[in-house]
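Okay, here's the structure, questions in a sec.
Only one protein chain is missing from this complex, and each of the others stays in its spot.
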Amino acid sequence: MISLLDIAERTQKGRKMPEDDWNMSLFRKIGELVKKYKIPNYTKDTPFLNLDDDLLERVFNAGVDLIVEHGVYCITTGRVVELSREEVLQAVRESPSEILVGTGKDARWMKQRKVEGKEKLNFCPGHHSPFTQDLAPIVVKNFAQIPRTDFIEGFNFTEVDGYEIFGAPIEAYASRKQISWMREGVRKAGRPGLAIVLYPITTRAEVLTAAIDPVDGLRSGDGILTSVLPDEKIEHDLLATAIACEDHGLWRISGSFSMMGGFCGGADGAIVEGIAKPLTAMICYRVYVNYTGVENVRTVSALSIPLQPLNWARSVVNQTLNRFTNIICMAWIIPTSGPGTETHLLETSLRTIEATINGANLYAPRHSRAQMNAGQTPVEGELMVEVSDATLAAGLDRKYGGEVLTSLAKKLEGRTPEPGFTIQECYDLVNHKPSPEFEKIYKDVKGQLTELGLSFP
Amino acid sequence: MTNGENQGALENLKDAILQYDTEAAKAAAQKVVDQKIDPKIAINEGVLSASTILHERFERGECFIPHLVMAGDAMEAAGYILEASIPKEQITSKKVVVIGTVEADLHSVGKNIVAMFFRSGGFEVHDLGVNVKASSFISKATDTNADIIALSSLLTTTRPYMREVIEELESVGLRDKFKVIVGGGPITREWAQEIGADGYGTDAYEGIEVAKQILGISGN
Partner (left out) sequence: MLSLLEIAERAQKGPKMDENAWNMGLFRAMNELTQKYGILYPDDQPVFNCDDSMADNAFEAAIEFLVDTGIYCLSTGRIIQLTRTEIMDLIKGMPKQYAVGEGKDVRILKQRRLEEKDELNHCPGHHAPFSEELAPLVIKSFAEIPTCDYLEGINFSEVDGREIFGLPMEVYAGKREASWMRQGVAKAGRPGLAVAYYPINTRAAVMIAPIAREFGLRPSDGILLSVLPDVKVEQDYITTAIVWEEYGGFKLNGNGSGYVGGFCGDLGGAIIEGIVAIITGWIVYRDIASWGAVWPSTGFMSGQKVPVNFSEDWGTSVWAQALHRHTNYILFISPPAISGPGCETQLLEVARRAVGIPINGANVHICRQGRAHMNASQSPLEQEWAFEVASAVMHNGLNRQTAGELVRKIGDELRTRTPEAPYDDIREFYDMVHHKPLPEYEKAYLRTKEVISALGLTFI
């Protein structure tokens, strides 16, 4: 597989291009590929989840073509990294479909799944969300305590040791502290070898790599979030971090979903970028675990609950990646309602069923517009596991699962996202359980899911 | 020329923009000039009125960021022709926005949307990209005689760099020269008030409206 040093060199020597030109050129190229490979758009007659297996190979080829014919853009140098078809396909062939994360008794195999597979999914319950420093000791433990946790991601915060986190020096310090607290938290949960993924305090290379330390920081078996940017873009701080990680045996994870409505265009174009991005992450940052799929550029504003065509588009992307690559897909559930609410749990459940059927593992559910201490609780993660297992037990395939999802989606249509609560308001961190009110909501949602055909032990 | 013919010319102009067709927009603008329609009316009814429709389309998912770019190109091209026929002393210069994602933050999607909304809303936009230092914002704003500096952040930990821009403006005596609006995932109205920003938008729509209010621009 092409080396990261080669990528680094190409970012330095590839042809120059203004970023605005790249953006519009990408839009045109994706449009051409959508036409060439006859990638359809979603209509009211399209099934909830993709059932067209012939589409998947066309989508894969479109994704490969995008990289081969258009390249990857380095925003640091304003240059295009060009890759040959053989290089891309070699990377597809040679990348592993499973990697070992964590150490000792807590080591886990992260695996690529099959579409409509029968195996239980890998799972990360949190964080990728902001929590205040005072909660750090107990929050991490709560999430790490969830038995099915395979790895856990760090969290963001705004103050450390009484200092505002502002400026590279304190950011680097905070980065080390994040992992130090994570390390302590997983130990307290009795999972000392649980894999920890650094969530960037900021994306400066020095801040990301400052946390590497086998004693109290990131060690072999841990990971760092190094995401390919929207519109097929990479960047030097993240590439430098990827290179630094290689020596230490740290794996990386990339946020590789595409954004419908952006420069990739509509759902059809977002599908193409949804294939290209994880391939780019693999080639340019050596990332084998990606959170994949399609989101909407408006999701972060959390003003409406996004449903179709995203569900269908995500299913096309995840099915394609699982069929034609070794990429280990993860579904990042980002509900637009806040934690402690019915809509939040319904959105979580819908996306979980969808992920399970499409073969995407389960990743850190979090309010799309997370505020301090109000991004997530352990309940959502635990519900994800329950719902996923129930989906497997029910033997839901794409067709029947699609019908269940259609019914579930109807419960969300027209509803406004609820703002939600802070973790302290809806969850008992000492005793690891939801507040009575939240528990009621949780049970009620499970009841609704039971009515739709899922049974829970 | 009859009112009907005038209205038709303005509709053609608007349609050209809504079809993202720069050449057609230029031709339609030229026709407006040839028909001696008041260019200021043409700018408002033919050009800027398209932006509301575009924003609604975007909200409905019927058009995407690149369409806003192309529409912006068409608007600029048409506007250039129309403005050439306005006596200089009557020209209201475009409001200028300098926008970017603050230092140490690489998120761009939200910022791109806001930038395109501003552009298609008739503003002159200078997008500095991501990971932008405070000094770069100020330098660009000064060079372009900007009206607004728009700051985006998507990491809770990069919010303080918004404050830095404001403090830097104060320290060089330029705070009163520019309006600062802020937005992004972790940004709240309270944060905006805390740091002394002039405005805050939950999303791109609100951002544009807030910007217009601050600048005293009415209607489109």
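We call the chains A and B, going by the order they appear; numbering starts again at 1 in every chain.
In this text, a contact is a pair of C-beta atoms (placed from the backbone, for glycine too) under 8 Å apart; a residue touches a chain by one contact, two chains touch by 3 or more.
In this text the structure is predicted, and so the values were computed from the model without any measurement.
Check A:V115, A:L135, A:A210 or A:A302 against the missing chain and you find that the one touching it is A:A210. When the full complex is taken into account, the listed residue touching the unshown chain is A:A244, out of A:V68, A:A244 or A:L429.
Interface note: of A:M24, A:V68, A:A168 or A:L303, the residue touching the hidden chain in the full complex is A:A168. Only one of A:L4, A:L56 or A:I253 touches the absent chain when the whole complex is considered: A:L4.
Remark: the residues of chain A touching the chain excluded from display are 4-5, 7-9, 11-12, 76-77, 160-161, 163-164, 166-173, 176, 204-207, 209-210, 212-215, 236-237, 239-244, 247-248.
Operating definition for what follows: only the chains that are shown with their structure count from here on.
Separation between the centroids of chain A and chain B, computed from CA atoms only, is 32 Å. Per the touch definition, chain B reaches chain A in the complex via residues 58-59, 61, 64-66, 69-70, 104-106, 108-110, 112-113, 127, 129-131, 154-161, 164, 185-186, 188, 202-204.
Per the touch definition, chain A reaches chain B in the complex via residues 19-20, 23-24, 27, 75, 130, 156-158, 164-166, 168, 171, 174, 200-204, 207, 229-231, 235, 237-238, 259-266, 269, 296-298, 300-301, 303, 368-372.
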